[in-house]
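In this view, the complex is presented without one of its protein chains, the others remaining in place.
Now for chain A:
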Amino acid sequence: MYRNRHVTALPKPFLFITTFLFVTIAVYAQTTIPVKGTIRETGTQKPVAGVSVKAKTANIGTSTDENGQFSLLVPSNDILLITAIGHTAVEQPVNGQQLIDVTIATTSNALGEVVVVGYGAQSKKSLVSAVATVKADEIKNKPVASFDQQLQGRVAGVQISANTGIPGDGIFFRIRGTTSINAGNDPLYVIDGVFINNQSLQKITTQGQANNPLADINPADIESISVLKDASATAIYGARAANGVILITTKRGQYNTLPKVNANAYYGSSWAPELWDLVTGPEHATIINEAWINDGKPASTRPFRLKSEGGRGLPEEQPTYDRLHDIFRTGNLQNYDLSVSGGNDKTRYYIGGGYNKQQAILRTNDFQRASFKFNLDQQINSKVRIGSSNLLSRSYRTNARVGDGPQGGILQAALHTPTYLPKFNDDGTYAKWAGFDNLDVLIKYTDMHSTSIRYIGNMYGEADLLRNLKFRTSWSIDYNDYNEYEYWNSLTNRGSASKGLATSSISKNAIWITEQTLSYKAKPGQHSLGVLVGNSVQGAVETVTSAQGTNFPNDSYKQIASAATTTSSSSSAGNRQVSVFGRLEYNYGGKYFAEFNVRGDASSKFGTNKQWGYFPSVGLAWLASEESFIRDVNAISTLKLRANIGITGNQNGIGNFASRNLWNGGANYLDNPGTVPQQLGNTGLSWETTRQTNLGIDLGLLKDHISIEFNLYKKYTSDLLLSLPLPVTTGFSSISSNAGEISNKGFELGISTTNISNRQFTWTTSFNIAHNINKIEKLDIPVDASYSAERMIQGYSMHSFYVYNQLYVDPQTGDAVYEDYVKDGKITADDRQIAGNAQPKYFGGLNNNLRYKGFDFSVFFNFQFGNKIFNNNRFFHESGGTRDDRRAINKNQLNRWQKPGDITEVPRITTLGTNYTLSPVSRFIEDGSFIRLSTLTLGYTLPKKLTTKIHTNSIRIYASGANWWLWKKYQGPDPEINVTSDPNVQGYDLGTPPQPRTIQFGINISL
């Protein structure tokens, strides 16, 4: 009966729901008994997690938890088949026993692990590509809002950098270098088969910064993350895969497992380990007076002289106000997760709930997330399965303007207001200086908040059509409602003239996708064959509705309904894509592997004749350690060689209608509607394509106590999607074009070792390092990044700084000497030149895990070397008196040239000449290398005897700290900064909240 029903029901999604509703819990066979036990490693007696425990005849199974424990309902006369990666299999008869503890011995080969890849899973052994897998457990101790930031330093070749120290803010994420200028460089994120949006929907500006939509996902619900790096792994994702693909698998229940409850909680604090060094009031006054005198103006009228003489008072009379310590605080961190998972022989489930709250170290910035996760799989009969993954979350942020721009800028008000200037006017009202808001007003009254409601869901049906032929249909949606509000009260600069200013913006973004795949597997003799074909149809629509109100009765009324003057606006845009794809896998004898992938994509974004693009890849691998001549070498336990090549595409970041000539409305005059030319289209616009080759070697030594993965890669991106500058005499400043080429080449090395492993004590180490060389191979016209210190020029790498080169400060005159690069006898715009770039030469991480009896200890460093930062904050703070009472001055300014013979790089203070007016200047380019003690964790698992007494499975308590040590050369508080979420700007500091130092105490309980 079931069978007939599902056959007709399958393609109709609404019947899936009906099916869910009618799912009944199966009744167990009379002869089953509950069995539980612990699986340990022979010798070390260390519990082994993730061991498959299966009843041989009943064909039901589970796997062990992190304490090596399992529980299963099995027929009392069955045999347990116990298998684990890197261990020999064991068969253990049940014989009616309810407690079965088993020890298993390690084997030499670690390639048995199963890795999630695009549209499937493969054993690590059969991989021809470079795929890194990270278990969520390994990275969970870093108390940040999103999993992408937790990955920092964990995966070779993946460069991750937080733009600011504010939780939930944007992350700079690159897999194997920057491949694009305008089409985006973020990888494709796929969670349980759903292509999710990772572009911020934020519309109310926080001045350049943007929220990170990935923070909507609770890291605690994640089981593992696969990072697909090379073309063989990513080509199946075709036109969106050029920047790599991140596959996220969330936690699911286990069949035939009693309900398992996991509870985790932590509580902690965060603070800024270092802030900026500003001069005192008297020092500020001295500098300004010095500029006055050096400018040749009469000392009698210097600004800081006696008040009775009309001055601002003598330098030594100036007070000093420390606004930085007003704005930075010790923030609270708290996190609670609770999950229940389990299953019977037909159904498995995972239900998780979480709450996370993080106060930023910078006042008025908070992040809160409440999340709910529900995953269900149901076997309808022996051939048909259906299931669903659902994630619902609400992220609530209180924001502030933390980036560029004085108006309402909370960090700017603290960092840039000269320290000698008072907080209040003589009449007791709030004083405002130099275009900045009064900091106390901002701290008290900043009211910006946003709520993100996110649903990411998927339903699938799977049917075994023939013994080896499987059909799968999958329907997914990523829906995000991003609701922002700001109210600037009448004391703030933004709200004062307008008697209050409120903005509401509601963005709704929906990405829907449906995919159908057919897969076939066969193993005739020594041959092993896998085939996958599929198609996908998807669409995306974003609508934005916004309103603004001014002129409020008073500051108690904050909603636009109370405003006397209102304006509103709405917009909507979308795009669609259809795709077909396929994969062919073949191996002979488990030694020789070949794989072929292809995807065809058509997107509505491109010109009608250029809509289709095809992306193939081919990969080969040889598991040499299976050959007898290597198997005999004792030291070598694993040796595998891989090679692949393929083409992938990129279409992000460009407008939905970039191929067309468009006119825009909204250019009104005299309150009548007006229209203007908006865009010059390019009907030939098409994909950006990246050709990538990868050579890899996997080496295991000494029974895989040492395992090494090494990859060499080369990426060549052509037909760059580029806003090509046009002569503006055309009336347009740029046109979307396929122009330019970028290459990336480099290597990645990962080493993990088991240094000590015995019953009492284990110590494992993993280290990774990557090196990437990026070069713009072809670019007809240089392109400036949005902050003009960076320019893209053919022959140089992306994120290169383009500046006037300060050679030295003349010891005789104290004047800065700039390089006359074109040798025409004067300093002009032509003398700017490339001076370093913001990309690290080397980056990676080093992790050590130690376990002694119940204690566990881990220490993790991440590092990067060779990247430069343009410290524009210093340009403002070291302005040689040119900014007088309008900007704070930093301590480094005190190192200025004062008298003939002084050797310094800080020129003579003056408002004249080019000492302090030329910009951007190489003096502000600094080394951004750092080594950070990313996390440090000490945990203790309570003895089993104790925990069973209180009817729990295990209890672990721990303390963890982040960012407890930082080695840097950078003058600012933290080299991990960026002024903006604009992906083409990197390493540009305009005063950014530093990474917090944190300490947290937590407990993990499993029942």
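One rule holds in what follows: a residue touches a chain if its C-beta (ideal position, glycine included) is under 8 Å from a C-beta of that chain, and two chains touch if they have at least 3 such contacts; residues count from 1.
By our rule, contacts and distances are computed from a predicted model.
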Report summary line: In UniProt, out of "Tungsten ABC transporter substrate-binding protein", "RagB/SusD family nutrient uptake outer membrane protein", "Fe-S-cluster-containing dehydrogenase component" or "Hydrogenase", the chain dropped from the view is recorded as "RagB/SusD family nutrient uptake outer membrane protein"
Query raised in the report: Which one, A:670, A:903 or A:950, makes contact with the chain that was left out?
Result: A:670
Report summary line: Where A:578, A:620, A:695 or A:959 are the choices, the one touching the absent chain is A:578
Requested in this report: Out of A:83, A:516 or A:752, point to the residue that touches the absent chain in the complete complex.
Outcome: A:516
Requested in this report: Determine which one of A:604, A:718, A:833 or A:898 touches the chain that has been left out.
Outcome: A:604
Requested in this report: Spell out the interface residues on chain A facing the chain that's missing from view.
Outcome: 7, 10-11, 406-407, 416, 422, 425-427, 429, 431-437, 463, 465-466, 471, 493-498, 501, 516, 518, 535, 537, 550, 565, 567, 571-578, 580, 602-604, 608, 611, 656-657, 660-682, 725-733, 735, 781-782, 784, 788, 828-830, 832, 876, 882-883, 886-887, 914, 917-919
